[in-house]
Every structure is written in C-alpha cells, then in structure tokens.
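Worksheet for the structure shown next.
Apart from one protein chain that is not included, each protein chain of the complex appears where it belongs.
== chain A ==
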C-alpha cells in the first residue's frame, strides 16, 4: 500500500477533526440572530453525530473481519449494534432525556439519591470505557501498520495522543458537528470502495460465494507476513519463500525477518528482487516469522491460521454452522445478541449525545434516525467479509482479517484509483478511531474529574490523561482479540451492569439503592470475572469456555435478578415521595411540565378581535419606507 497517501489521509482526518472541533462552532454561530444561534441541532444532524460517535473500529474494521473468518453467524454483531438503539429508543431515550442526568453516575444519583451507587457507577463507566478504548487503539495500530509498515504501537500512540491532547486542551468544545461529519465520512469511505468491490466481483464472473469449496488463491499470490504466525497446511504445496519459515531463513533477506521489528523487516523486503527459495510445505503446522514472504501458486487452497478451521462457502453461509471452528454457535449468537441489544444503552459515550435534543420527543425521533443511518451503514461491512474470501483469502492465513476493509480496495482496483480508494478507507478507519476514542475519553474524563478530582478545570485536564493513558499502555503491550470480539466484551459488561440499572430505574418504582448496588456489583463483577478468566486461560473448548467467552447470556439475567431481589429485601429504604418526584419528571412529557412554555403570541392575538382594527390602521396610514 502506498504509505504517503495513507498518511495524508490520516493527517487530513486529524486536522479536520481538530479544526472543526475548535472553529466549527465559531463559523456556524457568528451571527447576531439569537434564534439561529441557539436553535437546537436538527434531529438528522444529531442522529449523524450519535452514529458517528458510535461507529467504532469494531464496526468499520471488525465486522468485516469476523464475517470473513467465521461466517454469517457474526452478523449478530452488526444486527446487535444497530438493534441496541431500538431497545434504547423503546425503553430509555425519552425518560433519560427528561431526567436531567448528564452521565450514567448522574442518573444513578438522581434516581436513587445515593452517592455509593454513584461511585460504583463511576468506576464501571471507567472500566467499560477502557475495555472499549483498547480495541480502538489497537485498530489504529493495525491500520497504520497495514498502511505504512510502522510498528503496531505507533498508530495507537497517534490516536491516543491526538485525542488526549485535544480534549485536555478543551478543543472539543462542541463535538456534535465533528461527530456528524465523521459519520458521513465513514459511510462514504466504506460505501465507495464497496461499490468498486462489487463491480470487480461482477467483472470476475461473479465467483460463487456459497459453493462447496474452501477459499483458494485465485492466482499466484505473494503473502507478506507482518506478525509471526502459525498456519495449518491441509494439502502439500510448493511455495517460494524469502524470510523465516519453520525456524529457517530463506532467500537473501536472511537474518532480518526474525522476531520483533515486524514493520522494519516488512519494509526492507518490499525492495523486491532478492532471491527466494522454493519450499515444499508438507501437511501439518508451519510457522512463518515476521517479514517473511510466501509466494503461493494460483488455484491451491489457502492454509488457515492455526485455530481457524477452513470452511466451505456453503458452511460459511449457513447460520449456526460453527464455521471457522467456533464452538456452541447457537449459544454464542444469542449471547452476542443479548450483550449488544442491552449493552448499547450502558455505553458511557452514547448517553451524552442525547442532551443535544431539546426534549424527550426529539430524543425519540433522533434515535429513530440513528437506527436508519446505522442500518444503512451495517449493510456494507458484510460485503467486504464475503468478497474478502474471494479476493484476499491470504488474510485467513496471516490472521489479519480485521484489515480486510483496508486492503481489499487496492487488491481489486489497481493503479492510482486503487490507491485513492485505499486512502479513503484509511481516512474512514481513522475517523472511526478518533470519533469513538474522543467521545469515550471525554466521558471518562468528565466522570473522573467530577467524582475523583472534585471538578476543577485543571482537574479535567488531568482526568483526560487518566482516561487516555491506561488504555494506550494496555493497547501497546498486547496484540489482542479480533476487534469486534474485544468490543463485544465491553458491551457484555455494560449490559450486565447499566442495563438493569437503567431499565429498572426508569420502569420500576421498587428499585432501592442497596438493590441497585448489589446488582451493579454482581452483574458487572461477574462479567468482568468472566473476561478475566477467559483471557488468562485463552480460548477453550466445551461449555465452560463458551459460557465464559460470551458471558452476557447468563450475567444479564443474574444482574436483573440480584437487583430485583436486593430491592425487595430492602423495601424499607424506599421513600415514596422521592420516587414519585423522579418518576414524574422522567415520564411526564414536556408539554405538560412546561405548562407556561408555548409561545403566547398567537392565542393572545386571536381573541381580542375588536382591537385588531388598531393594528392595521397605522399600516395603511403610514406606508413603510
């Protein structure tokens, strides 16, 4: 890939973000007409902003990667990501907007009047946001590596640095505009190359996607290994190798391509012309070192990364077939759906955006538009997933299926056009990282500065560092899960902690502070423990592993049960008057509460018909001008 164009795209996104964030407000509001200035943001623009902030690395890169590797079951992610807003719309949006709470901890305090619940909620906000930030930063690292060959940590540092500096400097004074622009950038960046992709597929004679074959190389293909990888060869094949393979080094690039310095090695090897050695790969497991280049002949099946089972097109396209080697597909799919359906409302950066709506009804209308926009967007990543198996099956070998969206445009479209498309995709990807990461950083910084540093201006600056640096450290120290999977875990924790708090808090008068506390700790704690255990012992087999890898299906019911039971046990702590007050505020439409609100001019003008004669008279008598 051409690094210059990619870097230009990256820089353009960052500069545009900062520029619009700082000056957009100024340009759009420099007017002496107050009505224009203080007019609320329109639902469409607001919906774009919400969608823009929401479409993260998982949506832009991860969905395509997972669908490519594990088949249509993984459509549960995009379906869940979008449908989460339906649940939000039905159960939470309008009452939450009316409650006056700006953050999830605010809501906890408002509804339950307890600072203890508030603290726990604040901690959970930070945990969820960090879980969510890490894959964003890793996605950035992966993208920059794919585009320019820099080491993984570089992209993460660029994005985290930009976001922390901008939010600490108070640059994101009005993020709605920035996020709205980012949505449209992302939509274009994924839609235009997808169009070319489909055209290329048609040109190639519409090769079958759901046939009986496993993915194979369409023609002679050079596979560049960026990170060390182990792969399974199922049929003997002779490949031309340069770099490290199975502990030996081949070709003239010898000695460079050992472990570490992945980017450097890959870079030097692109200098072409060095010698390669033909190697016959026997059936079984092989390992390639970073920087190695394997040239496969056309027509042979693609060896898959260890742990990924080759699936025929038919299996890939059949729901619940467990394509790619995922165990208990039925359970996993339902668990993912539950986590994403119920987790969306508990994400710290989603709630804030609803405050740009003037009232509860506008909040509902906005959510509806968000659903439409997200649905349109999510139609596109699966296209990359499906066609990636045809055009870029080598990603199944290198394990970098998350880069499908980035590399496919250039594979199907040669020349300058291909490079431009790739740069567009890169810009979209960075828009995804930056918008989500900045939304999360600001949310966490607000919570941290308010609850830990007692809310001074300098406090907010430090809080931005607290919010941005730990995930950066985690992201650079690890290589990570598939992006969409890692984000699925953040959703699972949110679904098992904040979803019960919000749903019960809004719709059940009986919720007590003790009950809520118990539910938050039990649900959030169990989900977190599941995440810990899974990651310590790695992917396992059998039911225990499945339950731990996708915990939402059991942690969410547990959280609800504990919250309800705890509240029933501590019924004595309810203060009916306080509950009445909060419930009334959340559920009474604004037209009723703001009785004085509607403009007084029309009704006052109507009735006194007799006085109307006074008004037109001067009109007629003294023509203006």
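As a convention for this text, a contact is a pair of C-beta atoms (placed from the backbone, for glycine too) under 8 Å apart; a residue touches a chain by one contact, two chains touch by 3 or more; residues count from 1.
We take it that contacts and distances are computed from a predicted model.
According to UniProt, the chain absent from the figure is "histidine kinase", selected among "Putative aldouronate transport system substrate-binding protein", "histidine kinase", "Nucleoside ABC transporter membrane protein" or "FAD-dependent oxidoreductase".
In the complete complex, the hidden chain is touched by one of A:223, A:445, A:466 or A:553, namely A:445.
Although one chain is not drawn, the whole complex shows that of A:145, A:249 or A:534 it is A:534 that touches it. One of A:82, A:131, A:408 or A:432 touches the chain omitted from the figure, and that residue is A:131.
Set against the missing chain, the residues A:250, A:296 or A:460 yield one that touches it, A:460.
The chain not displayed touches chain A at residues 25-26, 29-32, 34-35, 37-38, 40-41, 69, 100-103, 106, 109-110, 113, 127, 130-131, 134-135, 138, 170, 172-176, 305, 307-308, 352, 355-356, 358, 399, 401, 442, 445-447, 449-450, 455-457, 460, 463, 470, 474-475, 477-482, 486, 489, 528, 531-532, 534-536, 538-539, 549, 575, 577, 585, 593, 596, 599-601, 615, 618-619, 622, 624.
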